[in-house]
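Here the complex is missing a single protein chain, while all its other protein chains stay put.
Here the chain labels run A, B, C, D, E, F and G in written order, and each chain numbers its own residues starting at 1.
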């Protein structure tokens, strides 16, 4: 369990703020809080995500691995996991990995899918069969 | 606001699991959930932090910038921000940036300090003067 | 999500306080808080609705459009949406628009019905298929 | 008291969506949810505000009266009322009526200020001395 | 809705404290808080019930009517209503009125049963089909 | 502690429904839910109070004792107790007993005042120095 | 944090049920739930304590050490810790150890006092300076 009034915050690099805003707000359904010339801040499933414009360099290629960096939300309720998956399909959000089961048959078994943002950031969403295993 | 029963989860690279466990559990006061040969999972202020053992390569140097990647918690209550700062001082946790004020005199003014984990990950903790600005 | 202890408040014009009270309290099941010669205040589904007596002028005609002004509640739970619809039918509250689906097949698909108060105010009640789309 | 998971929703007319977005998001600190060609939807202090583009007609003049239509939030905590007032001053949001006391010396005494959006909509924010009088 | 931390309190007359304690604690499953020579206080479904020893006079006869005085709990969840009814049957608590439907076919339709305590106090328990009708 | 979604309900006798409504709604600040020819129902500090019209008989005299029947609310927060006392003074609600301390110097010490409704019902409001003693 | 609706339960030995009931209910202010010939069950600060009658053997002597067995509550709020200490003093509950500070100057510094029940069970109550250290 966690408090309702604190927030986790994460800063990630993006290569283009308008493209990031389109992905996170128009596609993923997050809410835009503030815009700056060099960053945007978002209400990401109740926590704060800050996309920093990281200039130069080529567009990130499709990451070769889910590890070591990714982020996302673990839903307590399967209905929330399923709703987000449906949203991603409906709005054609790019999947890095579609729904699969990890740690199958173990106590920490969970369903997961991974989305890919336009800057190469990986977003993993999970639902554990046993909620005590969410940590 | 956010739900009490979902969790944000973040995966980060660490160079040594025992060193990471010492930092996050013994120093920072997080709680250890699960240990694997290649990762540890933690209850990080109510959310899930997964430290992935990323082998090879030198120890990360002290990052040259807070940007573009860092993570942490924004506390609703100043007392929680202050308590964590006191803990960090007491337990001699390395500060990357000690307490300072950002966006001073603006609506989104907030206090912040940044800690440095042994693998070069940056942890920023914030307290906004106006809680509506937490996103 | 929203706080339990703050309230949204809305002031609307009504042509007759007794008629408004009958509609909102006796029919719609809201609760009367305070009566003044020129207004009544109501606990409207947990928020505050203030009906201001706006004298003169003919009774509003049936509005030609739902837009641009209307108000109401979006229920998280379908059961609450359905219960209110049943109440409206049972108590013969005038429908401006009976249950229909808006934005069908889109992520923001929702069910909606619209009631008409005696002063021509439009009350829309909604239930989204995906609760993240409630904003 | 009200539920945390339902939302009040209000539809209002605006004359220009970009101007409305600037007011509600950049100035007032609300969060943008969805953009359409003819409307924008916002997380307005935890409830939903929908700004409908109402074409034609001159810019609304400064309303001659607070009545009969206005909307806003009544804060349980004085600190939240004060924080919003400070935000409005800091960001030079137009005041229709600066802080005043209404129903002074009565049980329902409350502090209030009213802001004016670019389309002539009036936003009233309140704090009651006695929280039981919030309805 | 109501707060979790305030309590409703009710004082009622009983003719014998031991008999009352047996009824409320051993049969009805309430919790005993304090005992005095002239009263006992109970945690009655989360609120406070105080049974005052009212000496003299005959045992109250079975009340001729449910009106005008009775008290009890209205459960939001049917499962809680049913569980209490099952408890009353199992423990052979005297019913004044077994389960029936009141205001049938109206919006405020609800199920109800009434128990009789040894001092003639009537306890009514309700479950409304539409929770908005609980007041 | 108690649930937020169940309600305690109490039925009391009144000699005149309009007089009762004036007392409970206009003076005491409760909210009117439903009116019938023979009763009114109220949101009484979050619980349900039903005033049954009990015809015939003289107006109740001022009760000779607080015992054995009275009802009311015990507030967790002193501020709520004080606010209600201030309301009663401001609106000249009849006091049966003004603020006093009961069980002084004992663990269950509490402040209390008692109001008298027009039908002779006694309403006691309490605040315990030690919240664990609220039952 | 923990759920509001689950309970921790603990079974302890007592040498006399009436003596135990007097201690836990009349002195410590817990609430009696159920009585059996061989045990009593209590609402102990919101959790369940079951006192099992353990026959035979002498009255336990005053334990020579706080370790390894004791139980109690850690209060988030200092006011609750202080209120209980005041209650213990007022009602002359035997102290095994009066208020002291443990782990002084460390992050996990906390105040504590220990009470002794009539069967030799040790009850420790704590308040941590830093609430994150409550585990």
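Everything below uses one rule, namely that a contact is a pair of C-beta atoms (placed from the backbone, for glycine too) under 8 Å apart; a residue touches a chain by one contact, two chains touch by 3 or more.
Worth saying up front: this structure is predicted, and the values here are computed from it rather than measured.
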Q: Report, in label order, the displayed chains that the undisplayed chain touches.
A: A, B, E, F, G
Q: Spell out, residue by residue, where the missing chain touches subunit E.
A: 4, 29, 31, 46, 80, 83-84, 86-87, 90-91
**Q.** Interface with the unshown chain - residue positions in subunit A
**A.** 1, 105-107, 129-133, 135
Q) Which subunit G residues would touch the chain omitted from the figure, given the whole complex? A) 1-13, 31, 33-34, 41-43, 45-48, 52, 54, 66-77, 80, 108, 124, 126, 131, 134-135
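We take it that only the chains that are shown with their structure count from here on.
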Q | Of D-E and B-D, whichever chain pair has more C-beta contact pairs | A | B-D
(Q) Can you tell me which pair among A-G, E-F or B-D shares over half of its residue-numbered contact pairs with D-F? (A) B-D
Q. With chain centres defined as C-alpha means, what is the inter-centre distance between subunit A and subunit B in Å?
A. 18
Q) What is the distance, in whole Å, between the centres of subunit D and subunit G, each centre taken as the mean of its C-alpha atoms? A) 50
Q: Specify, in ascending order, the residues of subunit B that touch 2 or more different other chains.
A: 1-4, 31, 46, 80, 131, 135
Q: If two chains touch, include that pair; go through all of them.
A: A-B, A-C, A-D, A-G, B-C, B-D, B-G, C-D, C-E, C-F, D-E, D-F, E-F, E-G, F-G
